[in-house]
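Notes follow once the structure below has been shown.
A single protein chain has been removed from this complex, and every other one stays in its place.
Moving on to chain A:
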Amino acid sequence: MTKSSVPDTQGDSQYDLIIIGAGPAGMAAASTAAREGLTVALMDEQCSVGGQIYRAIQHTALQYQQILGADYYAGQTLLAAFEQQLNAEQSQITYLPNSMVWSVEDDLVVSFSSGEISHRLRAKKVLLATGAMERPVAFPGWTLPGVMTCGAAQILLKQSALAPAAPLVLAGSGPLLLLIAAQLNRAGVAITAVLDTTPKGRYLKAAKYLWGALKNPILLKKGLGLLQELKKSGIRYERQVSDLKAIACEQGIQLEQVQFSVSGKVQQIDCNSLLVHQGVVPNVQLSRALGLAHQWQALQQCWSPVRDTWGQSSHADIFIAGDGGGIAGAVAAECQGQLAALKIAEQLERINPQVLVQQTRPIQRILAKQLSIRPFLDQLYQPAEAFLKPLGDTIVCRCEEISADQIRKIAAQGVAGPNQAKAFCRAGMGPCQGRMCGLTVANLIADEQNRTVEAVGYYQIRSPIKPLTLSELADLAD
C-alpha cells in the first residue's frame, strides 16, 4: 500500500468523507464511497488495515492457513477490493495508517496524531467505524501478568504467530472463546482446560430466539462445528463454571493457578497463561466524546450509539458502521459500511435515490441474515451476574486500582452516577479513561442502589480520547 502519506493539514483539507477505523466496516465503506466518486480519508491507529477481526490480513504471520480458518482469510477479498480502489490511478482514497484520532468535533473537524505530530482534517461527512472491544469483566486476579483476553491471544496469533505459554487455560463464555480454543488446538498448542462460564439454563432462555437463529443455518452450524471440534480434541471442557479466580505465585507477581467451582466443588488448575472472554461490546469512546445519543442494549448488556438502518447517528452528518454501533460481526460490519457509504453518496448527490434502493437491496438482505442470529447469541452468552457485578476487593478500575467494595461503598452513600463516582474515588481517571471500568462501575452503582444500569448512565467522555503529549497538543496552537 502506497498512498499513505499524511497530507498537508496546515490549511484545513476538505474531504467528502472521513472514515475512522480500517476494519471490515471502514474498508468496505472506503471502497464503496471511492467507487461512487467521493473523496475519502481513511484513518486507522494500526499500521495496516483489517481492524481486529482481519488483523494483519496483508501479512499474516502464521504459515498454515487452517489454523485461523476460512472466515479469517475471507478478509483478503475485502482487502483486494480496497487495494484496487486505493491503488487506482487518481485514487479517491487517502489512507492514513498509524493515525490516532483523539477528537472529532461537531463541525466535523477530526484531530489525530501521526508520527508524534498532530493533524486536523475536515469532511462533509464522518463515518465512525471504530469496532468492538472485549467486554472488560472484573474477577479476582484479572490484573495478574499471565491473564489476558482471548482477543489479545488471537491478535498475537495473527500478527506474530505467537502462542501463550504453557500450561494454558481458557475461561469464559461466547463464540470467540470456542474459536480461539479451536485455533490454538489446530496450531498444536496444548490447552489444559476450557472453563465455560455460561450459566445454567441459558440454552432454555435463548431458545425463544432460536427461530431467528435458524434463518442463518450456516452460522449456527459453524458454532456447533466448533463445539464438536473441541469435543473431538479431547481437551478438558468444564461447563457451568463459576467463582473464577486467578491466583498469583508466592511473590505475587505472576499467575500460577486458576481456581473455579463446578457444581459447588472448588477446583484448581496450575497454569502460566489464562485467556478470558465474556463477549465483545461496542467501543463507544468516540461516539460518547461526540455527545451522540446512546441506548442501553439489555440483551447485550452494553451501550450503543443510536443509528438508523443506514447508520446515521443522532448527528445528521455522522454515521456509524460495524460493531461500534452494536455487535453483529464482520460480515454485518462490511454490509453496514457499504450501506452508510451509499447513503452518504446519495446525500451528497453522487447517486440518485433509485440507484440507492437498487444497490442497497441485496446488501440489506445479507445484513438481515447476519442480524437474525444475534438475539439468540446475545441471550445465550450474556455474562453471568458475578462477572457484571463483582464483589469484595476485586479490582474494578485497573488504572487507579479501585475495588468493587470501594465503588459499592460510595454507591451506598448515594453517589449520583459514574461521573460523581469518578470524582469521589478516581475510578475511570487513569490512562484508559474508563474504557475498562465504565460498564462495571455503572453495574455496581445500579446494584447497590436498586436502579437499572440504564438509569445510572455512563461516564461523560471528553476529548482528547487518548493521552497526548503536550507537544502534540501544541502542534495545533498555530
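In the analysis below, a residue touches a chain if its C-beta (ideal position, glycine included) is under 8 Å from a C-beta of that chain, and two chains touch if they have at least 3 such contacts; residues count from 1.
Everything below uses one rule, namely that contacts and distances are computed from a predicted model.
Candidate names were "succinate dehydrogenase", "HEAT repeat-containing protein", "Sarcosine oxidase subunit alpha" or "Peptide/nickel transport system permease protein", and the UniProt protein name of the unshown chain is "Sarcosine oxidase subunit alpha".
Touch with the chain that is not drawn comes from one residue among A:D16, A:E83 or A:E134, which is A:E134.
Contact with the chain not shown here comes from a single listed residue; of A:A161, A:V306, A:V355 or A:L476, that residue is A:A161.
In the complete complex, the hidden chain is touched by one of A:A81, A:A187 or A:I366, namely A:A187.
Chain A meets the missing chain through residues 45-47, 52, 56, 59-64, 67, 100, 133-134, 136, 143, 145-149, 151-152, 155-157, 159-166, 187-189, 252-254, 272-273, 283, 398-401, 422, 429-433, 435-436, 462, 464-465, 467-470.
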